[in-house]
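Removed from the display is one protein chain of the complex; every other protein chain stays in position.
Labels run A, B and C following the written order; every chain starts at residue 1.
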Amino acid sequence: MIRNGIEIEDSFAEAFGMNATRLVITALNPRWARIAAETMTGFATSVIGCGAEAGIERELSPDETPDRRPGMSVLLFAMSGKDLEKQVERRVGQCVLTCPTTAIFSGMSSEKPVPLGKNLRFFGDGHQISKLIDGKRYWRIPVMDGEFLCEEMTARRSAVGGGNFLVLARSLPQALAACEHAVEAIRALPSVLLPFPGGIARSGSKVGSKYKALMASTNDAFCPTLRGLVDSRLDAEVGAVLEIVINGLTEADVSEATRVGIDAVCTLGADSGVIRISAGNYGGKLGQYHFHLRELMA
Amino acid sequence: MIRNGIEIEDSFAEAFGMNATRLVITALNPRWARIAAETMTGFATSVIGCGAEAGIERELSPDETPDRRPGMSVLLFAMSGKDLEKQVERRVGQCVLTCPTTAIFSGMSSEKPVPLGKNLRFFGDGHQISKLIDGKRYWRIPVMDGEFLCEEMTARRSAVGGGNFLVLARSLPQALAACEHAVEAIRALPSVLLPFPGGIARSGSKVGSKYKALMASTNDAFCPTLRGLVDSRLDAEVGAVLEIVINGLTEADVSEATRVGIDAVCTLGADSGVIRISAGNYGGKLGQYHFHLRELMA
Amino acid sequence: MIRNGIEIEDSFAEAFGMNATRLVITALNPRWARIAAETMTGFATSVIGCGAEAGIERELSPDETPDRRPGMSVLLFAMSGKDLEKQVERRVGQCVLTCPTTAIFSGMSSEKPVPLGKNLRFFGDGHQISKLIDGKRYWRIPVMDGEFLCEEMTARRSAVGGGNFLVLARSLPQALAACEHAVEAIRALPSVLLPFPGGIARSGSKVGSKYKALMASTNDAFCPTLRGLVDSRLDAEVGAVLEIVINGLTEADVSEATRVGIDAVCTLGADSGVIRISAGNYGGKLGQYHFHLRELMA
Partner (left out) sequence: MIRNGIEIEDSFAEAFGMNATRLVITALNPRWARIAAETMTGFATSVIGCGAEAGIERELSPDETPDRRPGMSVLLFAMSGKDLEKQVERRVGQCVLTCPTTAIFSGMSSEKPVPLGKNLRFFGDGHQISKLIDGKRYWRIPVMDGEFLCEEMTARRSAVGGGNFLVLARSLPQALAACEHAVEAIRALPSVLLPFPGGIARSGSKVGSKYKALMASTNDAFCPTLRGLVDSRLDAEVGAVLEIVINGLTEADVSEATRVGIDAVCTLGADSGVIRISAGNYGGKLGQYHFHLRELMA
C-alpha cells in the first residue's frame, strides 16, 4: 500500500491490556495546572522502569472542570489495578498535593474504584474535612496555601497500551520532523497518551537478550548501524527509524490515533525523506490487541 | 530584621546530607535536549515518594558539551549512594536512552563512581561498542535512530538537601507571585535544584502525625485555615504561605541560593503583599545543616 | 501465612488480558458432544505455540442447550480478537463441523461479535439455509449425516489468562497428587479453564534466555536439579514443583479458582508432602492482573 509516495507496510502493532484512569487537575491559572500535570506525569515513559505511563490529555477551560477553574486532564496507565492505585496515590501525593493552588478530581467513572484523596486526606492530620456533593465525597486538606481540595475516589478501566507505528526515513532529522508532525496531530485527540519523551521513542526493543537478566534488548533488525551484521529489516536507503507509541482508553482510541498519526506523516509526501511506515510486534503472540496498518489506513 | 518592609524572621532552615550527581544530556537541538531532561527529572519532588529529587540545572551551549551539541545540565539527588545509582540507571534508561537523538555524559568527577552507561550498554545485546578517550570509557549502543552514545561512569558527591524558606503573604496570589520571582532568581544559579513543582511547595510538613503509620503530616502551625484551631505561627493578616525548597551540591550553594531567593522577594517590597520570610525546621534535631536566615541576609 | 501446616508465600500471580469466547456444542448423546469438544480444545495449552488456549468448561444437560440435546460448554482464549476469530473458525471447522451429529451455538453475548457459522456456511456450497429465530441467525449446512446446524455469530469479551499457583512438595508424586486434587476442585467452577495437560504444568518459564531467539526459557530458580547452580528459590527439602495455570472470563473468576485450588491443596495438610504454595510472576511488570496469594486466602 502506497500513500502519497510513502509505503505502508503490511504489518501490525501489538498492544497489551492495561489499567487506566483519568484525573482532572485544576489550579489558580493554566500555568500552575500545567506545572502540576507535567510534574506528575514526568518519568512515566514505561511501566517497566517508571511504574506508570502517564501524560497530559488536554487543557480544560474553567467551564469544563468541577471547581470552575482552569485545568488539565491527565491520563495514567499501569499494568495492574493495584499498580495503578499505588501510582495514583504516590504521584498525586508528591506532585499535586504539593503544588501551589491545585485541586484534583476524578475524570472517569466505572465500577472499579481507585482511591484518589481517600488516603491522602490523612496528611491533614485530623483537620481534613469531608463533604458529600451529588453522591461524591470530597476532602478539604489544610495546607499552607489554604486547602487542597480532592475527590475521594477516581475509577479505572481496562485500557490499551503499546499501540505504535515506526517511521523509516532517509535521515534522522527527516524521521524526527515527520514524527514531530504526527505527534502534534495525535495530541489533538482525546483519550490517548504518547508516553515516550516528546511523544517519540528511538529505542525499539525486542523480547529477550543474550544477557540472561535482561528481558528486552535493542531491536537490532531496525538499527541502521547493524544492517550488515544482523538479519536487518532495513533497506539500504533507510538512515533512521523512530517510533510513536500510543496508549489509549479503548482499542478504537488507539486505532484512530494510529491512523491520524500515519496520515499526518503521509501528507508530508516522499520528499520529506520518509520511505516507509511499519509497526512493532512480537509475532502476535504476546499482546491482546493487534492494529493492522493497512486495515487502519484502508 | 526588616528588609524593604518585609520581616526576616529569626529562624533557620534545617537541611540534610544527600548524594548528588550532575549529568549532561545533549541532542540534535536544544528542544530535544530539554525534552529528555524534563522527562528524566519529572516526578522527582521528594525522595520519599519519588526515589529521587531532580531538576534541570541549566542549558548548555554546544561549546560547553563533550560532543559539541546543544545540551542540558541536570542534577539528581538521592539519600544514599546506592539509591542514587539506581535512580541514575533507571531514569537515564527510561528517559534518555529512549529519547530521539540524545547522548549522555558525566557532569561531575569524584572518587565515588556511579555507573551511567555501564549497565545500560547491555541493551545493545552484544552490538554495543566501547571507546576509551582521554581515560574515559564511552559506549555506543545501536538504536533505531543510530547510536546512543553514553559515558560509562559518572560520579557522585555528598550534597545538601532541604534548604528552604517560607513566604508569608496577605493572599495566595501575592505569595505565589513573590515566589515565582524568587524561583526565577535562584534558577540562574549553578549547582542548585528546586525539586518541587515549579520550584514551589505549598504542603509544608511537620514530623509525625496523629495517624501512627504516617511519618509526616501537614505543618498545621503554618496553615491559614487552622489558625483558630491549633497553636498557629501565623498572624491574623497572613492569608497564605508558600515554601521554596533548595537542594545544592554544597552548603555554600544552598546558602547562596537562599540568600538570592529571599533577596528577590524583598526587592518586591511590602506592597507585594508579602509580610514575612520564615523557614522550616524540626527544632534542629534532625538535619545536619542549619541555615539561619538573618545570618544569610546580614 | 500458614494454612493447615502449608506455607502460603507472600507472592502473586501475574496474569494478562486476553480475548475469550464460550461455545456450546451439542450432539446426539453426551459421548459425541465430548468427543467434539475434546478434539476442538486439544493442542491448546498456550497461545504461543498453539494459537489458542482452550478447554471444556462443563457438561450441559439437554434443558440447558438451544436444541435440547446433550451438550458441552467450551471456552476458547486467544490474545487478540482477530486471533480468536481465526481460531474459532479453524477449530470449529476442523473439529465440530466434521464430527458426527454435532451442532454449535454461541455461549456468550457482547457487543463484540465473532463469526461462528458465518463463514463455515460456505462449506454448504450454496445449499446452506439460514433461519432467523428471536433475532439470532442460524445456518443449516448439508453434510453426509444430515445437517450441521450452527449459529451465525458468537461474541467475545476481554478475559484474563495466566493466573497460576505453584505447589512445592517433597517429591514429585506428592506434588502431582496435590495438584490433581486441586484440578478436580477448580474444574467444578464455571468460567475458568486450565489450559495445560491434565490442568497441570511442570515447565515454568522465565522471560528471556541466553539463546537470543528464545523469548522464554526454564524457570531455573524453581528447578530442583539446579539448586546448587543457580540462585534458587527452592529450599533443600523441595523435591518437585508443579504449576496450575488458570484462565478465566473475569478477574473474579481467576481469583476464585486460585482460592479454591489452593484451598484444596491445603486441606491435604503437611502430611501430603506439600511444603509451600507460591506463584509465578515477572516482577509485576508485564501482566495487567496481579493475584496476591495471601489476600486471596485471607
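Definition applied: a contact is a pair of C-beta atoms (placed from the backbone, for glycine too) under 8 Å apart; a residue touches a chain by one contact, two chains touch by 3 or more.
None of the values given here were measured: they were computed from a predicted structure.
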Q | Chains in view that touch the one left out, judged over the entire complex | A | C
Q | Chain not shown: contacting residue from C:1, C:188 or C:214 | A | C:214
**Q.** Which of A:212, A:227 or A:292 contacts the chain that the document leaves out
**A.** A:212
**Q.** From C:42, C:269 or C:283, residue that would touch the chain that is not displayed
**A.** C:42
Q. For the chain left off this view, which of C:30, C:142 or C:190 is in contact with it?
A. C:142
Q) Among the options C:78, C:108 or C:175, which residue touches the chain absent from this view? A) C:175
Q: State which residues belonging to chain C touch the missing partner chain.
A: 28, 32, 35-36, 38-46, 48-50, 90-91, 93-95, 97-101, 122-127, 141-148, 166, 172-173, 175-176, 179, 196-198, 200-205, 209-211, 214, 216-220, 222-226, 229-230, 240-243
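Here is the rule we go by: only the chains that are shown with their structure count from here on.
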(Q) Going by the touch rule set out above, what shape does the chain contact graph take here: line, ring, star, complete or other? (A) line
Q. Same or different for chain A and chain C, where same means more than half of the interface numbers show up on both copies?
A. same
(Q) What's the farthest chain from chain A if centres are computed as the mean of the Cα atoms? (A) C
Q) Taking each chain's centre as the mean of its CA atoms, how far is chain A from chain B in angstrom? A) 26
Q: Just give me the whole-number Å value for how far the CA centre of chain A lies from that of chain C.
A: 32
Q | Touching two or more other chains - residues of chain B | A | 125
